[in-house]
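Structure first, commentary second.
After this line comes chain A, so read on.
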Amino acid sequence: MLLIFFIFSIILCLSVFLLKKKIITNLLSKIFLAAHSFISINAYLKINQFDSPYYKFDSLAVLLSFVLSILSVATFYHSYLYLKRHKVSKRQEANYYAALMMLITAMTSAYFAENLAVLWASVEATTLLVSILIFYEHTEEALEATWKYLFICSVGIAFAFIGILFLSMTAGNNGLTNLSISGLISIAKLMDPLWLKISFLLALTGFSAKMGLFPLHTVAVDAHTVAPPPISAFISTTLMNVGFLAIYRIFTIVAHTEIIDWVQNVLLIVGLLSVFMATIQLQRVNHFKRMFAFSSLEHMGIVALGLGAGGIGFYAAILHLVFHAFTKASLFYQVGQIHQFFKSYWIKDVSGYFKLNPVGGLSVLFCFISILAIPPSGLFVSEFLIFKALFINNHPFVAIAVLVLLSFIIYTILKNVLHLLYDDVPVGLNFENVKVNQYETISQFVLLSLVIYLGINPPLFFTNLINGAISVLN
Partner candidate 1 sequence: MTYLFIILYAITLIYFALSERTKKFIWLLAIQGLILFGVVFFSLNEIDIFDFIFILLETIIVKTMVVPWFLNKVRKHNQLKREHEPYVPVFYSIIVVILILMVSFLLSSYLNNGNMHTQYFTVAFTSIIFGGYFIIIHKNIFSNVVGYLIIENGIFLLSLAVGSVMPIMVNLAILLDIFMAVLILGLFINRVGDTFKSLKTEYLSKLKD
Partner candidate 2 sequence: MLSLVLILITAPFFVGIILKVKAKFAARKMPSILQPIYDVSRLFKKGAVYSTTTSIIFKIAPLVYFSSVVIAAFFIPIGSLKGVLSFNADFVYFAYLLAFGKFMMILAAMDTGSGFEGMGANREALYSMLIEPAFFILIVSLALFTENTSFYGLFKSLQISTNLSYILGLTAIYVLMYIAMIENSRSPVDDPNTHLELTMIHEVMVLDNSGFDLALIHVATWLKFSIYGALISNFIIQMEWPLYWQLGTYFLIQVAFAGVVGLLESFRARNKLGKNPQWIIMLSAIAIVLFLTTLIITKKIILY
């Protein structure tokens, strides 16, 4: 089933890339989105079944695939607006959509992968495809950021490969001949703990470039500064989910061995350091999208803390991931509109947004309330659960340190937001030919209300999915 989807999307993507007509691009994009949603729903109906030896419809994969479907619809819509406003040529537009479709396909392959080698190869493919999209604006800074992104992600992926290699060495010693995850879980107790520790550490370092955790988080920050806003939305959310999924798979392999306490301590340290780095670097930030990128770093650090805490923390980590995806995406979509008005991303140039665009300003306000985990946002629920898990499992100092750091972050972000919304409009700003449709912000309101609804009163299939995802850990 998935193989058919991949071949189908490759054909679609090639046709978009080669034919370069606007109507065909529109039509094929809509067909692609429909196909992807169909795959998600199909995967949900066939949950926990193997599709082929390399793919399995795992619960976490289904959940993240739903998120991907919803966000890809929104991203395609906002990309359409972005490209229309920037008046790009037909060839560039076709390249953009083709790359975006291939990126979504690669991410789907990474979500559903059952085999570590397939997972690794899909993550590698996403790196390459996303760098095409980051470089889209062809400026000098974009070149610099893309080069750094490509290079450091490649080095990170090489380290992750060494980690997988060590894992396969111990697995090969115990008789396993392929890298399927369920096979690795079944022989996990027999594997040498030293090798498991080393391979986990290397995989964590390597995939932290994708997820945006402490060692290699810098590339995502630079990438965010130069990418078009819809792509920034994609990178911040679904691509970080891919990184999380890769780390999570390896975490499930070691979950029932004797090294689980050490692994959770490592995750706690990494999470704490991520939040710490985010706090420090946020004090000096002057650029809007960089600010949001550091906010993503902070949230991913909190997710790592949830994984490191254990117990209810597992549930809360996945919840946090989903909510963060929706909230951060709507933030970035709104940033596209902000750029339309002010033509700049520097914080000092942007102020008085409420007067210029009341609906947009309202959406920014709700987004920020959401991202700072203030109730009724769903992120409040997940962060509350994570802190509860930290206190229950005897890590009070970590929790207190993170709470203090979070208060600094809230202060900084709120300061910049209030400057954005309520300060005076900068003098000499001309905004006559700004074509901003009020109805564009509907997508963000939809996403935010989804976050609130899922946080306060989640439907049963949602909680079942998450519980199914963490069942292998208990």
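Here, contacts are C-beta pairs under 8 Å (C-beta built on N, C-alpha and C of every residue); 3 or more make two chains touch, one makes a residue touch a chain; residues count from 1.
The candidate set was assembled so that all candidates are chains of the complex that A comes from, given by their letters.
For clarity, every value in this text was computed on a predicted model and none was experimentally measured.
Candidate 1 is the one that touches chain A in this complex, out of the options 1 or 2.
The residues of chain A lying in touch with candidate 1 in their complex are 117, 120-121, 124, 128, 131, 140-141, 143-148, 150-151, 154-155, 157-158, 161-162, 165, 168-169, 172-173, 177-179, 192, 194, 222, 225-226, 281, 284-287, 290.
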